[in-house]
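Dropping the structure in here first, questions after.
Every protein chain except one is present and positioned as in the full complex.
Note that the chains take the letters A and B in the order they are written out, and that residue 1 is the start of every chain.
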Amino acid sequence: MRPTAATSTLAPASGSLGADTARLEGRDKVTGTARYATEQAHTPPGCAYAWPVPATVARGRVTAVDTAAALALPGVLAVLTPDTAPRLGHAEDPTLAVLQDHRVPHRGWFVALAVAETPEQARAAAGAVRISYAAEPHDVALTAGHPDGYVPETANGGEAGSSRRGDPEAAFDAAPVRIDAAYRVPPLHNHPMEPHAAFAHWDGDRAEHLTVYDSSQGANAVRTALAQLFGLAEGRITVISEHVGGGFGSKGTPRPHVVLAAMAARHTGRPVKLALPRRQLSAVVGHRAPTLHRLRLGAERDGTLVSVSHEVATHTSRIKEFVEQAAVPARVMYASPHSLTSHRVTPLDVPTPSWMRAPGEAPGMYALESAMDELAVELGMDPIDLRVRNEPVTEPGSGLPFSSRHLVECLREGARRFGWGDRDPRPGVRREGDLLTGTGVAAATYPVLVAPSTASATAHPGGTFTVRVNATDIGTGARTVLAQIAAGALGAALSAVRVEIGSTRLPAAPLAGGSSGTASWGWAVHEACAALVDRLADHHGALPPEGLTATADTTEAASAAPAFARHAFGAHFAEVQVDTVTGEVQVRRLLGVYAAGRILNPRTARSQFVGGMVMGLGMALTEHSTMDPAFGDFTEADLAMYHVPAHADVPDVDAHWIDEEDHYLNPMGSKGIGEIGIVGTPAAIGNAVHHATGVRLRHLPLTPDRVLPALA
Amino acid sequence: MQHTATGTEPVTTASGVTLRVNGTAHTLDVDHRTTLLDALRERLGLTGAKKGCDHGQCGACTVLVDGRRANSCLLLAVAQDGTEITTVEGLAGDAGDGELHPLQRAFLDRDAFQCGYCTPGQLCSAVGLLAEAAAGHPSYVTPPDTGSPDGPASPGGPAGLTPAEIRERLSGNLCRCGAYPRIVEAVADTAAEAAR
C-alpha cells in the first residue's frame, strides 16, 4: 500500500485484499515450468506442425494454388487451400473465415496452410506453395479527406461516432485564445512476446471433441467462435489458456491461427501445433489504426475553455469495421459549453485494425493533452493550473455525475513528488553540453468497464477452498488477485485458497480486456464466496467428501449499474533529454499518479501501471509501423524493425496512487488498471520535448529523423 | 556428429548429435535445419527457452552455451555437439531441494515479470551478464578508461554494474510487459549480494 500524504493506511495482512502479495504462479514462471499454448510437457506422438502462407498481393483473388512442389517435400502431410480446406460455418468475425474463398482483402491474409511432421518441414512446405493471383489496384493510403471516409454510427466500445454540444465552431472563432493543431499517431503493433499460437487435437472415435490450447485473452470467446465455425455444441469443445505470454488486446478476440490449427488437426487426424511466425503477425492479429487528429481549443484569457473540438480520421479494412474511438476522451476530460467530437473512418485494402492497449484513449489523449499543453504555453499558464481550471462537475459528454474523480488530486500529488513547483516554464533554456532537458505533464483517463461473469467456490473438508472461474492471466496477476478476493470474502488465509483459471471447463467468464478482468471475475468470485459463507453457516457437522459448493452469476448485478460516469484518472510526468547532435530523445524520469479505486494488490498493480508507462514511452519515442503504399503491408514486420523499447530506453519508472473510495463500482471498489498507464505518457513525453527544445512536434514517434531537422 | 569434411561425399540432411543439456546427455537424430531452440522445445520437452521471434531479435530464447549466453534460435542443433547447454530449467541446480538460483529468487522478490514469456531469457541472459561483468567485459556505456584514474585503460577487472550498465547489457532481452525497472533491480540485488 502506498498511502498518500493526506492519508495513512495500515498495511493489510499479507494475502488479504489490498496487501502486497507475490504472484502465485511466479515460481513456475522463473523456473520455466509454466506452460504456454504450444508447450506440452511431451510433444504428443504424431504431433504435426502447421505453417500459414500469407498473400503477397494487397487486393485481388487467388486464381490457382500449386501445391505439387510442397507436397513432394519430405514429411509434408497436407496443404490446405481455399479449394481444399474444410468448409466452415458462418464467421461472425470475418477475419476468422480463413481459406473459405478466393478473395484477398489485404496483403498477408492467409491463402494456404502447410502441415508437416516437423516445424522445419512445415516451413519449407509453406515456402514451396505457389499461388497465382488476379491482382487488382489497391488503396492503402489514409488521408483526412479521403473520399471514401464516413462517420460511423458507433466507434469501438459502442461509443457514438460523433457528438456535438452547443455551437463549437462559432465559440471557437470568438474565443480570445485559440489552438488549432493537427497530430498524427502512426499504426502501432501489440507484439506480445509470445506470438499467437495454438495446439489443437480432436478426440474420440469420430473426432467428436475438440481440445485447443490457445494463447488467448478469453477462452470462452474462442470456444464460441470455434463452435460456430465447426458446427459443434460448445460442450464438445475445450479451450485452455493457462499461461498467456501477453496480448495487450491482440489476443482479445479469437484469431485465425486457432481456426487453422483446429482445421489442420481435423483434416490430418493429427494433433497440430501452430505458432505464428513473428513476421506474419503484423497483418493478421490486429494493429492500432493510424489516427489523424485535428484539435481545436478555444479559451478565455483566464484559461477557461469555451470550445473543445476533436476530429479524428482513421482507417479500417474492407472486411470489418473497427473504429479507433480516439475522440471519446474529449467527452470526458474538460468542461466546456461547446464541443464537437467525430470519427471519420475510411475502409482501405489494409489489415484489420483492432484493440491495442487503451484503444481510443491512448492516441486520443496524446492529441488532446498535447493541445492542452499548447494552450497553456499560449496562455502563459501552468499546464496543471489550466487543467484544474477546467475540471468539470459532471461528465461533459453525458452530464452524468462521476462515481469518483480525483484527477486534480493526481496532478497535485504528482507535482509534489516530481518537484514540478520548481519548474521554469520557459522552453529551450536548459542545456547540459549537447543536451537540452525539459519536463512535461499530461492527464490520463480510462473508463471503468465490467462484464457479467460466473464463478464457483468450494469448501473442502480439510479447511481449504477452491475457486473456479475461466479468467485469463495474461501477466496481470489475475490468479493472485482473485485468490485475494476469495480469501477476503471467505475470511480464509490466502494459502487455504486454490484458484483455477484458464479453461472453458471452468465457470464461464469474460475476456481479459478493457481493464475489466478483475472487476468482472472478482465480482463473481466475491459473490460465490459470499454465498459459500452463507451455506457454510447453515451447514452443520462435517463437510461431505466432495465439499460444499456455491456458484454465482453476476449477469444481473453487473448489468444493472447506477447512472454514473465511471472512469479512472491519472497524471503523468516526464523528464527528457534531447541530444542536439543526433536528435535522440531519452527519458530520464517517468512518474504516474493514479486514482483508480481501491488497489487490490500493490505489487502487481505497480507492475501494471509501470508496464503501461513503458509502452507509452515506446509510443512516444520508438514505435511505429509504416503502411507501404506500393505493397500494402507494414514495412516494420519484425522486432528488429519494429522498435519495442529495450532495457536501455527505460529509466526508473515510478507509479503511485491516491487511495480512492468509490461505492458505485463493484464489491471490491476497484477500477481497472491495465491500460491507464499508457494513456498520458506519450503526451507527457512530447510536452517535455517541447519544454526542452522549444519545438512542438506533432507526429509520433519522436525519432531522430523528426527531431533533428526540427532543431535546425 | 561425425561428418567431418573430406571433400566430396553424399549429402545427408540429418545427423546424430549428442546435446548435453543441464548436465544430461541426449542423443538424437536432428534435421540439420533444426535450431537448438526447436530441439529443446519440440524434442526434449524443455520449453523454458521461449520462441518470441525466431530471428535473434528478442532474446526470449537465450540459453547458456558453455557458460556464455546465446540466442538458441540462431544456433543449429547439429553444430552444438560437445557443448554444455544450460536452460532456465537448469539454473536452480540439480540439488532437487527446490533451491532457486539467486536471480530467480530476486525476480520473484522484485516482481520482475508479468506474462513470464521473456523471463527465462532474461534470467539466462542475466546469468551470462554477471559472469561477463565479473570477467571485466566492458559494455557500450562503460567509460573507456574504466577503473583507472591515472592513465590508460586497465581492462580486465570486474566491471561495476550500475543501473545504466545493467540496462545496456540486458538490452538484447525485450519485455513487452515493461517489467524492465524491476528486472534491473533484481539483477542489481543479485550482483550486490554476490559482491558481499
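Simple rule for what comes next: a residue touches a chain if its C-beta (ideal position, glycine included) is under 8 Å from a C-beta of that chain, and two chains touch if they have at least 3 such contacts.
Just so we're on the same page, contacts and distances are computed from a predicted model.
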| item | value |
| --- | --- |
| UniProt protein name of the chain not shown, from "ABC transporter permease", "Xanthine dehydrogenase family protein subunit M", "Acyl-CoA desaturase" or "Cytochrome c oxidase subunit 1" | "Xanthine dehydrogenase family protein subunit M" |
| Residue in contact with the excluded chain [from A:E117, A:E584 or A:D652] | A:E584 |
| Sole residue of B:N22, B:T47 or B:T62 that reaches the chain not shown, by the stated touch rule | B:T62 |
| Sole residue of B:T47, B:S171 or B:T190 that reaches the chain not shown, by the stated touch rule | B:S171 |
| Hidden partner interface residues of chain B, rising order | 1, 3-9, 11-13, 15, 31-33, 35, 54-56, 59, 62, 65, 68-71, 74-76, 78-79, 125, 128-129, 132, 135-140, 142, 144, 152-153, 155-156, 167-174 |
| Absent chain, residues of chain A that touch it | 56, 73-74, 120, 123-124, 127, 434, 580-584, 586, 621-622, 626, 628-631, 635-637, 640-641, 643, 645-649, 703-705, 708-709, 712 |
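Keep this in mind: only the chains that are shown with their structure count from here on.
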| item | value |
| --- | --- |
| Distance between chain centroids, defined by C-alpha means - chain A, chain B (Å) | 30 |
| Chain B partner contacts - residues on chain A that touch it in the complex | 22-23, 25-36, 39-43, 118-121, 124, 190-195, 243-246, 248, 275, 277-278, 474-477, 603-604, 606-608, 610-615, 638-640, 644-648, 650-653 |
| List of chain B residues in touch with chain A within their complex | 31, 33-34, 38, 41-43, 45-55, 57-58, 60, 87-89, 91-92, 100, 104, 107-108, 111, 113-120, 123, 141, 163, 166-168, 170-184 |
